[in-house]
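All protein chains of the complex are present and in place, except for one that has been dropped.
Take a look at chain A:
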């Protein structure tokens, strides 16, 4: 069964067609990653699903349309981790994670004990309890990304959208965050849709990849079918070698064509 079904999605921003006729089906409980060159429309697609961008076409979750849903209802279905989340001045980690309970807090009220209990459980799961009283402005990149994940999980939404969740993290922290997402996906039965620019990482942490170029889907399928030298050099304008490792993983290595040319010229001299 497919959890997220996007049909004929069209987005025009400032007169420019950013997404054209995009269809996307994400099976329940799976992890689909959007890849593609800069400006391909990966973030826009995620924002459209999150309801933050005006669009034409249909977006449904478990056969229920997300379009026209009140923002509060939608936030219970879809949690969104933006690429560069704001760090509010003076707010500590507990209150930051509690922001995720907003769709459950009545309009004029504040959090109830059950909201606090949900957050407490998440602080333990994401190893944030020691940091609970620290202002979010004082956290390292990896710590803050865990807090942002905790906030998204506090929404208790079945669909989790991640827009470049590792863009500000070093290699080790990037892996830890993605492993954490994968564990949570399995434990909680979440459906995950992410945008990642690192192709090797994208291949390691997704069931399926969708290659977006100029707002259109040009390839879609299992990692090995999308991460091919032919597709990548055609759409990224990059020279790469794709190496298949013994565990079934795919490694995309950039190569420098100029080196080859230089070598040739030296030979000729």
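Here, a residue touches a chain if its C-beta (ideal position, glycine included) is under 8 Å from a C-beta of that chain, and two chains touch if they have at least 3 such contacts; residues count from 1.
Everything that follows uses one rule, which is that contacts and distances are computed from a predicted model.
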item	value
Among "GerAB/ArcD/ProY family transporter", "Iron complex transport system permease protein", "FtsW/RodA/SpoVE family cell cycle protein" or "Formate dehydrogenase major subunit", UniProt-listed name of the chain not shown	"Iron complex transport system permease protein"
From A:67, A:130 or A:225, residue that would touch the chain that is not displayed	A:130
Touch with the omitted chain, as defined above, among A:14, A:64 or A:109	A:109
Among A:95, A:198, A:214 or A:229, the residue in touch with the chain that has been omitted	A:95
Contacts of chain A with the absent chain, listed as residue ranges	50-52, 70-76, 78-80, 82, 85-86, 88-92, 94-95, 98-100, 102-103, 105, 107-111, 116, 119-120, 123, 129-134, 138, 151, 155
